[in-house]
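Below: one structure in structure tokens.
Note that one protein chain is taken out, while the other chains of the complex remain in position.
In this document, chain identifiers A and B correspond to the written order of the chains, with residue numbering beginning at 1 in each.
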Amino acid sequence: MNEWTIAIIKVVFIWSWTLLIATIMTWVERRGSALIQDRLGPNIAGPFGLFQPLADGIKLFTKEEFAPKHAHKILFTLGPVLFAIQAFSAYAVIPFGDKIVINAKEIVLQVADVNIGFLFVLAVGSLAVYGFVVGGWGSNNKYSLLGGLRATAQLLSYEVPLGLAMLAVCMTYGSFSLREISLDQAGTFLGFLPNWGIFKQPLGFLVFIVAAYAEANRVPFDLPEAESELVAGYHTEYGGMRLGLYLFGEYVNLYTLSALMVTIYFGAWHIPYVDMSSYLGPLAYGIVSFLVFFLKCAFFLWLFVWVRWTIPRFRFDQLMGLGWKSLIPLGLLNLFVTAFLIQITV
Amino acid sequence: MGPVKQRIASEDYVTINVGPSHPAMHGTLRAIAYVSGETVLGTDLEIGYLHRGVEKLGENLTYHQFIPITDRLNYCSAIANNVAYEMAVEKLMGVEVPVKAQLIRIIMTELSRIADHIVLVGILGVDLGAFTPFFYLFIQREEIYEIFEWYNGARLTNTFGRIGGVESDLPEDFETRWHELKKGLEKAIDETDKLLTHNRIWMDRTIGVTPISAEDALSWGFTGPCLRACGVKRDLRKDEPYSLYSQFDFDVPTGKHGDVFDRYMIRMIEMQESMKIIDQAFDLYKQLGPNEPLMAKVPKIIKPPEGEVYHAIESPNGELGFYIKSDGTDKPYRIKIRPPCYMIFQAFDELIQGEMISDLIACLSSLNIIAGELDR
Partner (left out) sequence: MAKPVVQRKYTLGERIYLVEILKGLGLTWKHFIFNFRASLKPGPHTVPTCWQYPWDRREIAPVFRGEHMLSLDEKGREKCIACGMCARVCPAQCITVKKGKVKEGEEEKYAGKFYPASFEIDLLRCIFCGFCEETCPKSAIVLGQGYELAQYEGKECIITKERLINNFKAALDSGNLKPPRKKVPVAGAKEKKSLKSGDKKGSKAQEA
């Protein structure tokens, strides 16, 4: 197998994998919220209702592609496409396992190990704004427009604390490459703590997770689609697969952010105090590292769902206040403290 | 183009229709909001989407037949409307209702008060993005409806009571049901409290949002929990005690600022106070024998003497009054209903000026505007 074949296999794999996660997440969301709220949720289609996302997918695919009369025809279609493209491409630089050895060929479980991984994630992540605002504008609907505008301001504002938190991590590990950061998190520091980002950057993690919720448009930051105020926000006018792209894109984004969180704060595929590669064969190690990584992601995916069904929503000015007045100062403080500590330890 | 639009000097605004079919609208109300960015400059309110001509209907139905129509006023607490109407007619006729019937009425009215407050707190949570307390509370509301169903066979539109009394005795299993319900209610209220009250997001969203001073509230004609939230201790159950309310020991909670948080808290406390009242009323009820009268002696065809009467009770939303003018026939000459919502909704534009769109929704939820009662 040459490099190109491997690369294409990896791309196809991660693309279908994230799509699979996204579809399963719709089931998890509905089932999880139901169980939290003393209900049952979808449980008819398949065992435990697991085929429900399939049914939903078929419904979305086969629905009429309807666009309102006054909508801007091109922008109306472009919005969800832009959103889906950025959602699916952001995962390219995030690892999904360590490495796997097949036929004496070492394959890194990551689509592209670029040395500016961080910047890529941030850059592609901020493209989501276009999806929202183009869709919101193209719908030619006031609710959609307000939703799109809210999304713009919110995503741009929370990019800053997200970036600041990630910058502090970069300084700690001295690299922009997500794979190198992952590898650095093996072993322990101070003798007993796992060498994970969360223990080195607790404040940074706090800033990061709050900003991540805002970036993913999840409660308590789901203002762009706040259903009680803006009907459905930027996707009020959407239906069929155009809506489907928004919904899938949102869950893919969730997965990307969870994976990012796991990569930089929760030791990627490492299990604390255990060096898996010494016990397992090269093939088994690859698979186990993938599974460990995924399980950690699954926890954060569940956390997204869990938090959503527990707390109320912010108001827009409060959201901005939290972003600019609390998170950014905290992020900066974290950055300075990190720099100071690096200075005195090195 | 409404009057508010003319008032707004600036040309820099966007008109947003909130309602009549909007996910956050309680029934079919319409608020045409003029917003600049996220700030609401003013709202034109349109009512009448649920106007069914209830008052006119009353003129063509007998006194008895009007009872089911009152169900459809405030459908969240139908029993309170039934009782208010029946008491007005009884006052007009000079009928004295037997004690047992009064106790049953009190128990049922307080249950419906709890159900109404559950609707408000639950929906307020949903409107502010907290979906889960809604379910915890509504499951208990379902239990309340179960009690109603086992009492007289209907859940929402109860058609409770008759002129001169009530139509049947409490079911035998009421006591066990009530104790079960009480446990569940206490738990649900506690859980809602834990999920919302001290959560900073909730506090930010509600404290200081659309406050109103006591004088303003009084001059707008506020009654009920919305008035009490401003610090005015007015409750018809205490101030002008009707039925047997003077015998019960309960508190009237008051707020301070009249903001969304106070309105929410008042309802949370009132639910507990209502539970206290039901306990006391049921204790009194148990002392009465099974053959105590449930109906006063009223003629089959009700023909009140000529005259007019106004009677108001403290419904879950505030003062619910029925003005009835009789000309001595079996149909009322005129029925006028004084719904609490109508007076409260007038102030909505004033309350919401300068606040944000999100507050518009929160404010509307906290006022508990019920379209059925507002439009009649």
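The working rule: a contact is a pair of C-beta atoms (placed from the backbone, for glycine too) under 8 Å apart; a residue touches a chain by one contact, two chains touch by 3 or more.
Computed from a prediction, not measured in an experiment: that's the story for all the values here.
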Problem set entry | Contact partner of the left-out chain, one of B:Asp216, B:Asp279, B:Glu308 or B:Asp327 | B:Asp216
Exercise. So which of B:Glu149, B:Glu186 or B:Asp279 would be touching the chain we can't see?
Worked result: B:Glu149
Seminar exercise, completed: Touching the hidden chain, out of B:Glu110, B:Asp127, B:Asp204 or B:Asp375, is B:Asp204
Problem set entry | Of B:Asp44, B:Glu59, B:Glu191 or B:Glu308, the residue in touch with the unshown chain | B:Glu191
Exercise. Contacts of chain B with the missing chain: which residues?
Worked result: 61, 64-69, 96-99, 102, 132, 136, 139, 142, 146, 149-154, 157, 159, 165, 167-169, 191, 194-195, 198-201, 203-204, 207-208, 210-213, 216, 241-247, 257-259, 288-289, 291-297, 350, 354
Seminar exercise, completed: Note that chain A touches the chain not displayed via residues 32, 34-40, 43, 306-307, 309-311
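One rule holds for everything that comes next: only the chains that are shown with their structure count from here on.
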Problem set entry | Residue numbers on chain A that touch chain B, as the complex places them | 33, 36-39, 142-143, 146, 219-220, 222, 226-231, 309-318
For this session: Using the touch definition up top, name the residues of chain B that touch chain A in the complex.
Result: 14-16, 22-24, 38, 125-132, 134-136, 139, 195-196, 199, 201-202, 204-205, 356-361
